[in-house]
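Before I ask anything, let me first share the structure, which is written out below as structure tokens.
With one protein chain withheld, the remaining protein chains of the complex are depicted in position.
The first chain written gets the first letter, and so on, giving A, B and C; residue counts start at 1 in each chain.
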């Protein structure tokens, strides 16, 4: 399929949505990004790459990092991971403590903040610095040594991490946090501050669309079954409390971040990434979701 | 693919799970069904049909009826339906009133009881008898005039419908119920009491795997886009509060009922239905979910 | 003490608050009452009566009726009543269903709607018509045969009782409703529609300030211990979700209604009633609470 034309059409038709929504304001560093940025990249399992707009510009990947951290934790623990974190949509806001209290400190899934902190805790038990390990993992996936996190963003996150600290201590009180909560929160903040471009993110996620094998290096990241299951998890839990609506409109496994990025998969074919910093009420990129809906409409491709 | 061999293998390998779980006890009529019943049927869009075990025996379809009623309501209202009912996983038990209070009487999705009652209300506004209309719709889908509901089950449901009455009146208090709650609950109870076999259910759902066109009659039930979206909704919301786990393990759009039936789709290829009355803690057929997991494993087919 | 001077001073000083707040709008009949009405009556256990303003005008007693119904149910069942309804402040809105779901259909106390419906159910098991029985009980307390309920208000309540119907059916689903929910709701609506004046309400409640004996007739209504306990219940649960604030500001056992009335007690000495239809956000009379606070300030009397 001629994905370049598809991207060009989307770029043209997305214009009314560009600049809509609100840039994440909870940390000053994110609030500074121009709201009308828009980029999109498609990379296929057979090695082609298509881009449009600001697809080469790095941005704060934020919660998209949860996807890579979760893959790492699953490689370490296998199905034992699910004893510490569930696999169900949350039904509440991504940083809520209510469900955590009802369900005795076990987060609903690894893509809400509570679940991501458990994942970081798993990594922190194994690696001296969990955030460095996540960075190294992503670098290896795309063979790009100069990837890093933005230290000003990380510091800014730390200065506004009281709710995440509350969540970490809360889980600790239920026995679901092995390392010191403060250390886990710090690693998590750094991991969220990693900056990547649409092209890099699509390349990093491509193994998920390729049966678990990273096409660039040939390395098997996940076995076929685990790979399917993590893709399923992205579909049901990857876009905060709007997962149902997202699946309904877009129909692709995806993971979003409040930096405005969304990574999505068409299993067996391609990974794609869109970036536009204006967010909707659920914290997903407003133009980004729209662009992905156009993508499935114009290509006639989705899971269903 | 040789689906008969697949079904035969499943039938052999499911033995340890048959008889596990608990038959729904909330109404006496359902409690009487032998717990070790097991049937499975696959029907393909190109007209083949494969069966094993008790695939031809009729059972109470219960919540699977929500799927057909929802399709009918969507045909009547189109996207306006989503003003009265959401498209998000519930994150709580299928008959909870908590979320309804928090979200001002708008149910999370059409597959929890509250949402199904809104759907029935939509039908009751249009048809003299909503339950008869659902029955007629299903009869047309499979060209089978002798389908009916079990009046003893329906009566038994009515005698144990206080929670559904509470839900209906509660939504009425928020203005999200147009017809008399008592009448809506009665229609809903009858609709749940419809009895069908695995073969019939798979045939009735087959249009969803066929781009919205009923293969038997050639009638277009839903347009391509609506058809995709309803399939997506089944995936995220079709198996009560275990949808995440179900997608993780099985990876197919599905709708389950406390009668022990589960209908599932492989878009573009086939619909299948499994029946086994023993339920897990979430109200899904225990052996049924296991059988579907074996199906995706043995065939190597799923959405992902 | 010269209560007439106290009432006159309150009447003068309450002026800035008169007309504040919002008249209950959920039924049209209540919405019609002029918002600047204000009356207050004090009756002492030694037979004196003091009034000011509209103290002789009858108004809809609404939830104040829960007090008398609760006394009747307690006379019937004694402490067995507390197996069906709790004695704790609710911590949530007076008509919430959330706590009811968490606590398996047992209402927190007899003064929220759910608890009052259980109380009505208790009366409906014993009396052919629970509402008539409540009316007869109040008539006897004040020896006033012409008391009645306003049938237009009662009808209006019935037309807006969906939430109460939801609550009643919900409790029925937990087995905490013996009579048909519809019948219980109807009796409850009629009971709420009783109209009384400040003087009549203060007289009717006077036995609670008199150790359980109705001063007018000498009839023992409750034994000393039960009388203390019901007074305690009024203190902690009598003013909806604002009970804590009310005790903090006023410090008297009281029961309020959305008709704008509040009955209060000074144990051993007097009962009083204030009426002003403008309500605060919690559903209590705004000027009424203020007037009671002035009463305890000017007299230097409260429980503490």
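Here, a residue touches a chain if its C-beta (ideal position, glycine included) is under 8 Å from a C-beta of that chain, and two chains touch if they have at least 3 such contacts.
All values derive from a computational prediction rather than experimental measurement.
Shown chains touched by the hidden chain across the complete assembly: A, C.
In the complete complex, the hidden chain is touched by one of A:1, A:15, A:80 or A:98, namely A:98. Of the listed positions A:41, A:172, A:216 or A:252, the one in contact with the omitted chain in the full complex is A:172. Contact with the chain that does not appear here is found for just one residue of A:75, A:163 or A:301, A:163.
Within the complete assembly, C:233 is the residue of C:158, C:171 or C:233 that touches the hidden chain. Seen across the whole complex, the unshown chain contacts chain C at 86-92, 99, 108-109, 225, 227-229, 231-233, 235-237, 241-245, 247-249, 251, 253, 267, 297, 302-304.
On the side of chain A, touch with the chain left out of the figure occurs at residues 96-98, 100-102, 162-163, 165-170, 172-173, 181.
The working rule: only the chains that are shown with their structure count from here on.
Taken pairwise by the contact criterion, the protein chains link up end to end in a single open path, with no chain closing the loop.
Overall, the chain located most centrally, as judged by its C-alpha mean against the mean of all protein C-alpha atoms, is B. In terms of their C-alpha centroids, the spacing between chain A and chain B amounts to 32 Å.
Here the spacing of chain A and chain C, counted between their Cα centres, is 55 Å.
Among the residues of chain B, none is in touch with two or more other chains.
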